[in-house]
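The complex is shown incomplete by one protein chain, all other protein chains being positioned as in the whole.
Labels for the chains are A and B, by order of writing; each one numbers its residues from 1.
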Amino acid sequence: MTAGPGFGRLDRRVWLLAPALVVLTLAFLWPVGWLLSRAFTQPQPGLGNFVQLVRNPGYLQVLGNTFLISAIVTPICVIIGFPVAHAMTHSGPRIRRTLIFVVLIPFWTSLLVRSFATVILLGRNGPVNGLLEAVGLTSEPVPLLYNLFGVLAGAVQVLLPFVIFPLHAVMLRIDPTLLPAAMTLGARPIRAFVSVYLPLTLPGLITGATLVFISMLGYYVTPALLGGPRQTMVAQVIQDQIAQFGNWGIAGALSLTLIAATGVLLFAVHATVGFRASVR
Amino acid sequence: MKSSGLSVWRSLRGAICLLVALYLIAPLTIVVIISFSGAPFLQFPPPSFSLRWYDNLFTDAAWGDALQVSLSILLPSACGATILGTAAAYAIVRGRVPGADFLYAVLMMPIIVPSIITAAALFGLYRLFDLNGTLTGLIIAHVVLTTPYVVATVAAALRTLDPRLEAAAATLGARPVASFRHVTLPLLAPAILSGFLFAAVACFDELIVSMFVSTARTRPISVQMWSNIRGDVDPTIAAIASLSFAFALLALLGSLFFTRRPEVDRSA
Partner (left out) sequence: MTASQTSAPVLELAGVQKNFGNHAAVRGVDLRIEKEEFLTFLGPSGSGKTTTLMMIAGLEQPDAGDIILAGRPIARLPAYDRDIGMVFQHYALFPHMSVKRNVAFPLQMRGVKAAEIAHRVANILHLVGLDGLEQRLPRQLSGGQQQRVALARALVYNPSLLLMDEPLGALDKKLRDQLQREIKRLHRDQRITILYVTHDQEEALTMSDRIAVFNRGSIEQIGTAAELYERPATRFVAEFVGEMNFLPAKIVDQTDGETCLDVAGASMTAARAHNFAAGDRVVAAVRPERLTLSDSRPGLSGQIVDAIFLGNATRYIVRLQDGTDCSVLQAVGGAAETGSLEPGQNVTLAWDKRHVMLFAAS
């Protein structure tokens, strides 16, 4: 039953959407569309840029790198994030509030600040190496930066909330009497967990994993600051192509590839879990 | 129903949570400590303590100018995002709009699309209108980037707001504007405030789009930090990082405070 004082076929309140949509169209949709179209128009009309992307091993490697790194980061975040989300859901109010606060911090703090902090943390003379040597695990500084480890360390820190919060939201809605019921029916705790609880968390898992993967695909700061040349990702190449070479065509092509991958993934998730879940 | 398996899981879970918490907080703590270092390089633990880097932040021309730029665009961007976002959220949730889900997705696009793309796109657009390196350009960019957060926050709160309250207000003689002012707005205020705070923080911290759209003369502090990190690094960076962190922390605490709700105990 709908209740609303607005009359007429189109609610007057629709006009409230106008300012946001206008700004969005002029300052986002149009320029992004323009950028993507450069892929087909510069330096010459046609698919030349895409041919280059496929032919040039450098571009291919970067693209492959990008997807690879994202694919590695995602399960790491999921595995680490699951217990945290579980603790968040099933602990007392105090612990839950603390956990939520702690996990919210990466959300609210600057990516740059955290990456910089990670640089200090993992440096050759930094505290982690110092700790490892002090404990006797190593005899000389381990290179933790400017390699894959550095990128992962930095990225996981930033992306954990994207897994933890969707999982937490889904876990909150799981009927707390299901597990006890399964156990009275004869399932041992682990079996009950795997057969009953885990499947019910799947929507949250999928949402979280998708968010992590998609975000990581487009990251610039983390690989630029914490990775070495072999960890170069698409965002850095796009920046180079524009800032150094003015090569809008390639930049557009790479951007289109990135957006296409994101779009396909989101569509797949929408088909299984629902769009609002994947976007929120 | 407690078994040894359950307590093993519990310990494991607790250990992971502790490690994660440390992992998330330790780096920032270290940065804060270094910002008070007496030495001109990033050494941890610092050999001595001093406030000189904070001082440097405000006296050095490059840092000072950048800070000024950031502060100038902060309020207009956050306010712009909040107004646009709140209006849009209200229209989508309460107005009977065809294709509301689709429009919502469109509104969310600036945070789904990787910011490198938005950055390049805006850079290209601004070249046409000579907006690169202007405060206006920066403000527009930040409004575009942060409005989705406001929309999401306010829309979520609106969905939990009983529409019958607005119906009741109407039967009591309140015209739509009065109804919004006296009933909807006060109840929505925590979410709006929270969205505003997040937009402000996101604006202050935003790097990539700002990087493309700035020039050497007009750049926000995040871009200044970035160029500094790649060059010769001194703890001034740690100082601004700490300030940024403090700002974010305050905003987060404020947001949590405004949106607090009664708790449900689900310990199991």
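To be clear about the criterion, a residue touches a chain if its C-beta (ideal position, glycine included) is under 8 Å from a C-beta of that chain, and two chains touch if they have at least 3 such contacts.
These figures come from a predicted structure and were not determined experimentally.
Asks: Tell me which residue among B:L24, B:L57, B:V154 or B:A169 touches the hidden chain in the full complex.
Replies: Counting the whole complex, the residue in contact with the absent chain is B:A169.
Asks: If the hidden chain were put back, which of B:I25, B:A156, B:L187 or B:L253 would touch it?
Replies: Residue touching the chain left out of view: B:L187.
Asks: Mind listing the chain B residues that contact the chain we can't see here?
Replies: Residues of chain B in touch with the missing chain: 162, 164-165, 167-176, 178-179, 182-183, 186-187.
As a working rule, only the chains that are shown with their structure count from here on.
Asks: If you average the CA atoms of chain A and of chain B, how many Å lie between those two points?
Replies: Centre separation, chain A to chain B: 16 Å.
Asks: Taking the complex as given, what residues does chain A use to touch chain B?
Replies: 2-6, 10-17, 19-21, 23-24, 27-32, 34-35, 38, 80, 83-84, 86-87, 89-93, 96-99, 101-106, 108-114, 116-121, 123, 125-127, 130, 157, 160, 172, 176, 179-180, 183, 189-190, 214-215, 217-221, 225, 234-235, 238-239, 242-243, 248, 251, 255, 258-259, 262, 266, 275-276, 279-280
Asks: Across the complex, what residues on chain B touch chain A?
Replies: So the residues of chain B touching chain A come out as 1, 3, 5-6, 12-14, 16-17, 20-21, 23-28, 30-31, 34, 42-45, 83-85, 87-88, 90-92, 94-97, 101, 103-110, 112-125, 140-141, 143-144, 147, 151-152, 156, 163-164, 166-167, 170, 176, 179, 198, 201, 204-205, 207-208, 212, 222, 225-226, 229, 237-238, 241, 244-245, 248-249, 251-252, 256, 263, 265-268.
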